[in-house]
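This part shows chain A:
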Amino acid sequence: MTESLLSVRNLKVDFRLNDGTVSQAVTHAVRGVSFDVPVDSTVALVGESGSGKSVTALAVLGLLPKPNARVLSGSSIVYRNRELLGLTPRELTALRGAEISMVFQEPMSSLNPVFSVGFQLIEVLKKHLGFDGKRARARAIELLREVGIPDPYIRVDAYPHQLSGGQQQRVMIAMAIACEPRLLIADEPTTALDISVQKQILTLLYELRQRRQMAMLFITHDLGLVAEIADQVVVMRDGEIREQGAVTQIFSAPQDAYTKALLACRPPLNRRPLRLPVVEDFLRGAEPGIDTAERRRGVRGGAEIILEVNALSKHFHFREGLLRKREFKALANASFKLAKGKTLGVVGESGCGKTTLALTLMRLTPASGGSALFEGRDLLSLTPEQAMPYKRRIQIVFQNPYASLNPRFTAGQILMEPMRIHGIGADEAARVNISLDLMRKVGLPQPAFFKYPHEFSGGQRQRIAIARCLTMQPDVLICDEAVSALDHSVQAQLLNLLQDLQDEFGMSYIFISHDLAVVKYMSDEVMVMKDGAIVEMNDADAIYANPKNSYTKQLLASLPGQGAAVVGGAVS
Partner candidate 1 sequence: MTLVRVFTAILLAATLAACGERASPPVVSDGADSKAGKVLRLTFQVAETGFDPVKVSDYYSGLVISAIFDSLLTYDYLARPAKLKPNIATALPRITDDGKTYTLTLQQGVYFTPDPAFKGLPHNRRELIAADYVYSIKRFLDPKNRSPYAFLFEGKIVGLDKLAEAAKKSGRFDYDAVVAGLEAPDRYTLRIRLTEADFNFSHVLAFSLVGAVAREAIEAYGDDTNAHPVGTGPYRLQRYMPSSKIVLEKNPGVRDMFWHAEPGDNAADLQIATRMEGKKLPQIDRVEISVMDEAQSRWLAFQRRETDIEYQLEELAPKFMTMDGKLKPEYAGQGIRMERSVDAEIIYLFFNTQEKIGDKPNPLGGFTPEKIALRRAVAMAYNIEDQIKIIRKGQAIRAYYPIPPGVAGHEPQYRNSIAYDPRLANALLDKFGYRRSADGYRQQPDGKYLILKYYSSPSERDRQFDELMKRSLDAIGVRVEIHKDRFAELIKLANQCRLMMKHATWIADYPDGDNFMQLLYGPNTGQTNSACYRSSAFDARYEKSRRMPDSAQRNQLYREMTRQMEVDTAWLLTDSRYRNVLLQPYVIGYKKSAVNAAEWMYMDIGAKEPR
Partner candidate 2 sequence: MSAVMTHETSPGLWALAWRRLRRDRVGMVSLVVVCAYLVVVAAAALGWIAADWPREVGVNYAPPGFAGADAPPPQGSLTPLPTAAAADEPGIVDPLADVLAELRKGLAAAPDAQARAATLPLGGDKWGRDVLKKVVKGTETSLVVGMVAALLAVLIGTVLGAYAGYYGGRMDDFLNWIYSVFTSIPYLLLVLAIAAVLNQKGTLTVILILGLTGWTGIFRLVRAEYLKHRTREYVLAADAIGTSNAQRMFAHIFPNVSHVVLVQLSLHVVLFIKSEVILSFLGFGVGVETVSWGSMLNESQSELILGKWWQLAAATTAMAVLVTAFSLFTDALRDVLDPRLK
């Protein structure tokens, strides 16, 4: 290994869970982490939520939230032979942005909304390079061009909200590289972006690093991404390093069970195992062999149709000018059929109308036109009273497990409520029995019945949400990004559960996600949406193998491992 630019030794960070009161529980966010970032290379810090990866990154720049976080003694962060822990504020500010800079996850909130991007760039140049206003502005425009912002002369005066998410992240990167730092720390720089944009940003970072010969500490939860960009990989879990090594070694011969699990739990693109391996399997030591049995997907002609959607539209109106109204078509003429017992995957980037489709089908927002025939009746034209018996037949699981359960209800209350409304179960005792039964089915322990949502993890909450739907024995279950907010290892568990339930109850799924791999794994048919319209629909395997629409092609091209040097994601 070459000369080390940054070396972290035995880093320990404690967090006080602060709510303004005196003594608090302390969590050990980072428990003795050591790794090196060599000159002119990329080190990826990989881990799921709570692994301590971001805390480690923030500790390098001394940006840990002041009153709550504490770096324990014995820790050491050495940058070019200088100990960073214990620098004076003045020394730190001289270092930040000049020698070491950082890019964050949420570009929108990380840029100051009330200053133009030019102002924010110029600020750095003035501070560290001592440029005067004119020179700084010229340099800012140059930087914007370098990170690929079109029309940099104009955009330099734009405010962050006037740029797209990808452009905002480019501006962040421009700010980070403005003073030619030797080390760039990128903390999940692509996570908040649409898939097609993710790819561009990754490429940009990759190229910049190469061109400028700076080192990069790349932090991510997505092991798949790492393959394309990193030289070294550090895998973290619960504040500790599970494994570190060269990227090829990690991908080809992972030593740690957790690393192995992380690699295996993503749905592969080229196969469709009956079950996805989960972390527990690996940690238990019972490393599952490659399951050769595969699930057959696809809708064959003549399948029974449970839901037929025709020309479904949803328009929103915005005021424009004094009297004019601008129409925004969130959903335009969507028509499709859902086969009984099958899964229809819906993919598309943010704003494509996926969620509007779900809400409209659920009658949660009124449709502007079209019909949705369920057992021959148009669900959308029913009166609220008429719709009541159909309500339980179509149910939905939402994306955010933290928002979709009423925090003031216990799990039991959440499960009992729909049964009471629809008169399911003979009496309360019967309903309690059904609830407990379902809870077991979705993998929740019995005492959970009396617990409140905040006592559950994200995955457990989604299980409750699923159980809530099951109480009504729906025929159609819409999963609106139901697993997107979860860690990959948890995603796998939930996907397995959904699959098991479909097998048991024969429900039809409308599976909405931006995650192409997950959709492919789960779906019989896939529907691609863009700007409120369905651009392509076909059997899952067909569409992935042979996309017809140019947009579909573009989307699929952004899948990790498609056309990149290193084959990642679904390494076999």
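Quick note on the criterion: contacts are C-beta pairs under 8 Å (C-beta built on N, C-alpha and C of every residue); 3 or more make two chains touch, one makes a residue touch a chain; residues count from 1.
Basis for inclusion: all candidates are chains of the complex that A comes from, given by their letters.
The structure displayed is predicted, hence computed values, not measured ones.
Candidates 1 or 2 all belong to this complex, yet only 2 touches chain A.
Remark: chain A residues 19-23, 359, 362, 364, 388, 391-392, 395-396, 398-400, 403-408, 410, 417-418, 421-422, 429, 432-433, 436, 446-447, 449-452, 454-455, 465, 468, 472 touch candidate 2 in the complex.
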